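A single protein chain has been removed from this complex, and every other one stays in its place.
Then we have subunit A:
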Amino acid sequence: MIRDITIGQYYPAQSPIHKLDPRVKLFATLIYIIALFSYKGIAGVLFIVAALAAVIKISKVPFKFMVKGLKSIIILLLFTACFSVFFTQGEYTIWEYGILHISDTGLINAATMMIRLVLLIIGTSLMTLTTTPNQLTDGLEKSLGFLNKIHVPVHAIAMMMSIALRFIPILIEETDKIMKAQMARGADFEHGNIIKRAKSMVPLLVPLFVSAFRRADDLAMAMEARCYNGGEGRTKMKPLVYEKDDKIAYLFIFAFLAVVIVLRILLPVNLGNLIFR
C-alpha cells in the first residue's frame, strides 16, 4: 500500500562517485542529457555507452538497480516503437499491408528512440542512486544560486524542498491512519465503479489537506520562535566544498561532451544508412 513507498533511491556504498560533491553530479547529469540529444550516428552511441559503463563500474552500484527504472517505461517504449515502425513513410518499404508498412526510416526512428530512452534512464538513475536527497537539495540551492541576482528566492525554494522532503513520510503515515479510520467507519476504497471510487476519495482528501494546513501553521510558528526570518544571514551546518576529485571530475565531464561533439562532426554515419544503402 502507500506505506511501501521508499523515500529516495539511494544505494549506500563507498566509491569515488558517492563522495563527489552533489553539484558535480547534477552538472554531469545535465551534460549527459545534452549529449544524448546531441549525438549522431553509431560512433556516438558506442562512446556514450562505454563512458556510462565505466562510471557504473566505478560507482559499485549493482547493474540490476540501474535497469529497475526501465520497468516503468517498457509499455510506453513498445507502444511508441510500434507506432514508429508501422506508420512511418521512408525511402524503402520492406513490408506493406493496407495502411501498415515497415520502412527503413521507421525502423531507424524506433531503434534510435529506444536506445536514447534506455540510456537516459540508466544514466540519470546513477545520480539518484549515488546521492542522498538532502545532498541534492543542497547542491540545487548552490547550483541555482546565480538566480538570486534576478530575484528568484533560491533559499526559500531550497527550504521548501527540505520541509516537503521531511514531511512526506509523516503525511504518508497520516494518510494511512485516515484510510484505516474511515474504513473502520465503513468506507470502501477498493470497489465500485468510477463514480463510487471518486466519492470514496473525499473522506480521505479533505482531512489530509486540513491536517497539512494545521501542521504548516504550527511549523511556521515554531520556526519563527527559533528566530527564523529568511535566508539573509543564515549559516549552514554542513557547507559544500569542492575538493580535488571534484575538479578532476569536471575535466572528465567536459572531455566527454567534447568527444561527443567531435564524433558528431567527423563520424555521423548511421548504422541504418549502411544497411539500407
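Just so we're on the same page, a residue touches a chain if its C-beta (ideal position, glycine included) is under 8 Å from a C-beta of that chain, and two chains touch if they have at least 3 such contacts; residues count from 1.
Operating definition for what follows: contacts and distances are computed from a predicted model.
*Asks:* Name the absent chain by its UniProt protein name; which of "Nitrogenase protein alpha chain", "Multisubunit sodium/proton antiporter, MrpA subunit", "Sulfide/dihydroorotate dehydrogenase-like FAD/NAD-binding protein" or "Biotin transporter" is it?
*Replies:* Answer from the record: the omitted chain is "Biotin transporter".
*Asks:* Pick out which of A:Ile115, A:Met161, A:Met183 or A:Val259 touches the chain that's been left out of the picture.
*Replies:* In the full complex, the listed residue that touches the missing chain is A:Met161.
*Asks:* Can you say which of A:Val24, A:Val45 or A:Met127 touches the chain missing from this structure?
*Replies:* Answer from the full complex: A:Met127 touches the omitted chain.
*Asks:* Which of these, A:Val49, A:Ile115, A:Met183 or A:Leu208, touches the one chain of the complex that we don't see?
*Replies:* Of the candidates A:Val49, A:Ile115, A:Met183 or A:Leu208, A:Leu208 is in touch with the missing chain.
*Asks:* Going by the touch rule given at the top, which residues of subunit A touch the chain that is not shown?
*Replies:* For subunit A, the residues touching the absent chain are 2, 5-10, 29, 33, 36, 69, 72-73, 76, 79-80, 83-84, 87-88, 109, 112-113, 117, 120-121, 123-125, 127-129, 131, 133, 136-137, 140, 156-157, 159-165, 167-168, 170-172, 175, 193-194, 197-198, 201-202, 205-206, 208-210, 212-213, 215-217, 219-221, 223-224, 228-230.
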